[in-house]
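Provided herewith is a single structure, encoded as structure tokens, for subsequent inquiry.
Omission of a single protein chain aside, the complex is shown with its protein chains in their original locations.
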Amino acid sequence: MTAVLKPTLARCLWVAPAFAALAILITVAARSLVGMTPVLQESTLLTVAYIAGGIGFIVGIGGFDYWFTWMRGGELDPNDHSQHGAHSWGDYFKFNTDHKVIGIQYIVFTFIMFLVGGMFAEIFRSELANPGQQVVTNQQYNGLISQHGVIMIFVFMVPVFAGIGNYVIPLMIGAADMAFPRLNAVSFWLLPVAAFTLLSSFMFGSFDGGWTGYPTLSEQSGYGMTLYQLGVQLAGASSIATAVNFLVTIIAMRAPGMTLFRMPLLVWANLATSALVVAATPFIAGAQFMAMFDREMGTHFFTVAGNGDTLVYQHIFWFYSHPAVYIMILPGFGIISEVIATHARKPVFGYRAVAFSSAGIAILGFAVWAHHMFASGMEPWLRVPIMLSTLLIAIPTGIKIFSWLGTMWGGVLRMTTANLFAIGFIFTFVIGGLSGVMLAVVPFDVSITNSYFIVAHFHYVLFGGSIMTIYAGFYHWFPKVTGRMYNEVLGRWHFWITFVAMNLTFFPMHYQGLEGMPRRVADYAPQFAWSNMLISIAAFILGASTLIFVYNMIHSARHGKKAGANPWGGLTLEWMLSSPPPIFNFPATPRVIGGPYRYGEEGAKHAIVPEVEPATVETTV
Amino acid sequence: MLRVVRKRGYDAGRDTFDSRRRACSKGLAEVKTIKVLPLAIMGVVVGIVISVLLVITRTLPVQASAESSDIDNLYIFFLGFSGIIFGIVVLFLLVSVYRFRARPNDEREGDNLHGITWLEVVWTVIPFVIVVLCAIGGLMVLRSGDVEAQARTKGQQIHVLGYQFGWKYGYLNQDINLKDQQTLVLPVNEPVIFELESQDVIHSFWVPAWRMQMNATPGQVNEISTTPTKIGTYDIVCAYLCGVGHTGMNTSLPGSIIPKVRVVSKSDFDAWITQQKAEAAKAAESATAETTTGSAG
Partner (left out) sequence: MSAATDHSAPQIQPYRTGLRPEILGLIIFLVSEAALFGAFFMYYTNLRVLKGIPWPGDFDIPADSTSINTLILVLSSFTCEFALLSLDRRKNGSVFGWLLLTFLLGATFLGLQVHEYMIVGFTPADQSTGAIFFTLTGLHGTHVFIGLVLLLLGMIRALAGRWSPERHSGLLAISIYWHFVDIVWVILFTVVYCLPSS
């Protein structure tokens, strides 16, 4: 009963609606007081309610308690660790400041969102299996593909890496936690708010402008579009807060002796990614903010009627959304470096090149946004410089691929599931990267942009790229997080089915696009019938393979063979702690004495953790 | 009673790896005996096979414009280097997995090799050369002929209005405006410049056979030019999500009410233009006739 008064999810059930109702009341009252029509547009009131409700949710979960105390000048106790650490499974549903708890919260929540987004895909793939309309209407179809994209990008892909990083990075750098644990928790809890905003738009007919939400279509759509615009801003806020945390943690809290060039490459990757997030995400927030104002406040940012400029939305949108794709792959690159080095028992080949290439991709990533706009009618002179910068960005990416090959060559490859996914990643990501190089070239791009060739390209880099790295990371750190080993046999089945099904699903799409099948359509010319049937079947198998993974994770977490502290023999700091690690990680600050990949070097150490007092023997009377 | 309290959370034996056998698996000498250069050459050969397969299986629409063959050749070049790079990568992957696989209960460590500088330079420079070639290829195709200027002086200037859900055309140089869903007819081998506008949302005017696509954006006029080189009818596909009817805004769908574009001989085109002008004049006459009778009545 007292749960509804203490900071818990139960309390959110009444606090969030209370905030929403209060916001509506204040808006209506304020309007009446000033003499305006109390309720001019219901959608505006709904929007105000959603925003206030979101804030209320964070208040309800206890996210602002400490700050409220600070604000009223109350006494603060920095040694109050009551909200820190998982002492029971219930803690995972609360506001908890332990980076390991938050990491797991992120991973589990975003993975559920992955399954939800995948479900949407299966529904529209069932529509696409046959020509003609069988399963959903055009409006529903447009809503499904839009939700699929937005959920996958904003509530799965970007935050899942935040989750993996959250868990692993403080351990890897020898820190007790992140720099701002409370902010970290708020970042996580913003995600369910964003997801709720996006998914509840189904009640209002969803949003139907794709994940890109271009005006002027966005101005025509039902209320669901406003929720898309709001949800994206919320997810962006979560992302920025996490990035600030990562940056300060990595810059300020590395263990003594861990110079920049002794950092594991996952840390490098997250450093570059977080810089990207901080500098780029506000641009999409701005774009959605303006588009939302056009819808709800009658402004004319992007409408023709009021001298607005429809095209500039695309510039502002893609100025974030291109760096966004690097945000979705760079941490994955870091994971692959860790997995291959550890499972091949070899140092990463060309460590500095890989580190610098992460930074290079991050910086160059700001100079290529307009390659999404070659056919948009933008100023023609912009196309060639963007083509050149886009071609250039292939170089650092290629360096990484070759470095990973060089890491494997001459190693001792343990064909664990994690390693299988890393190897499979190289295979599929190279395909996606090569199609990307083709798309950089303007005349070719213009001939097949907005077709299934593009769909093939980005699914190869996102599924064959990012998702393979995510699975590799899950399998690699599963023993550390749960203290148990996953089932290798199930892992292999998962890998091979995923790998084959993924290629069968997305490779034919290249051909479809070249032949003239556009994207975001529910029906197609008869010549595409057999390929669409093949793709839909493969997509269902791909979806089914995920279930093997889910079963493996849940079953092994409870009944798997106990893993020691270091089942893979890794050298980085997280493997020097127990599995799972103690609540406050290290008993004392570690001291880093060498690089993180000193495999093959007799007696080499990456770091030393000073011993705690030895096992005590005590007398009880 | 004595109780030994086992300390949890920190494994003191783990700060060194002396507990693992540290013998290196192979020296550099042994790595070199797996001749890398022949393997790289084999990778190129495998890659060429893959490229050839990709080129043979390519499915492209008919080449119906002057630029089509250029763009298709560019694509063949892309397939060429892509296949080769992919072949090299996959061969090294497979050989690594086969040759360097850990044996069961294998406690060896890998080679303590942190990098080979000249190799890293090579695999930076070669991709750089490839992308420079791509850039050159792209620039060559972009600049091939000044189609736009020719279209304005000796060709057709077509106004295309995109709307939800169809296209409406006007011949700017002939002063003819077609009705909704009326077929666009063009003469073969004459440059055309399209001036694209939209009256509602963003659409995209894509003719795959011409390898040509450009958005129709509300509030601005977007231009794109091409030279149709083959007589025939070609599909027009709206390639930008424009609402509920986006799926149907595709002439290749069976039962589509949107007409495809027709490219005809010059003489047929002239005849068609004359016919359109005659019909327009008749329509104008009957309209004025109606207004006169209307005002008289």
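Residue numbering begins at 1 within each chain, and the chains themselves are lettered A and B in the order written.
Definition applied: a residue touches a chain if its C-beta (ideal position, glycine included) is under 8 Å from a C-beta of that chain, and two chains touch if they have at least 3 such contacts.
Bear in mind the structure is a predicted one, so any value in this text is a computation, not a measurement.
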Residue touching the undisplayed chain, where the options are A:T281, A:T390 or A:T417: A:T281
Omitted-chain contact residue, chosen from A:P256, A:P385, A:P526 or A:G564: A:P256
Among A:Y92, A:F204, A:F293 or A:F458, the residue in touch with the chain that has been omitted: A:F293
Selected residue (touches chain absent from view) among A:L13, A:L115 or A:V312: A:V312
On subunit A, residues whose C-beta touches the chain left out of the figure: 70-73, 79, 81, 175-177, 179-180, 183, 240, 243-245, 247-248, 251-254, 256, 278-283, 285-287, 289-290, 293-294, 297-301, 306-309, 312, 315-316, 319, 582-589, 612, 616, 618
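As a convention for this text, only the chains that are shown with their structure count from here on.
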Intercentroid distance (Cα basis), subunit B paired with subunit A, Å: 27
Partner subunit A, residues of subunit B touching it in the complex: 1-12, 14-18, 20, 22, 24-26, 31, 36, 57-61, 67, 70-71, 74-75, 78, 82, 85-86, 89-90, 92-93, 96-97, 100-102, 106, 108-116, 119-120, 123-124, 127-128, 130-132, 134-135, 137-139, 141-142, 196, 200-202, 204, 206, 208-209, 211-215, 217-220, 222, 235, 237-248, 250, 252-254
Contacting residues of subunit A [partner subunit B, same complex]: 131, 138-139, 141-142, 208-210, 214, 216-217, 220, 303-304, 308-311, 344-353, 375-377, 383-384, 387-388, 391-392, 394-395, 398-399, 401-403, 405-406, 408-415, 423, 426-427, 430-431, 434-435, 437-438, 440-444, 446-451, 511, 514-516, 518-526, 564-566, 569, 571, 575-578, 581-582, 586-587, 597-605, 607-609, 611-620
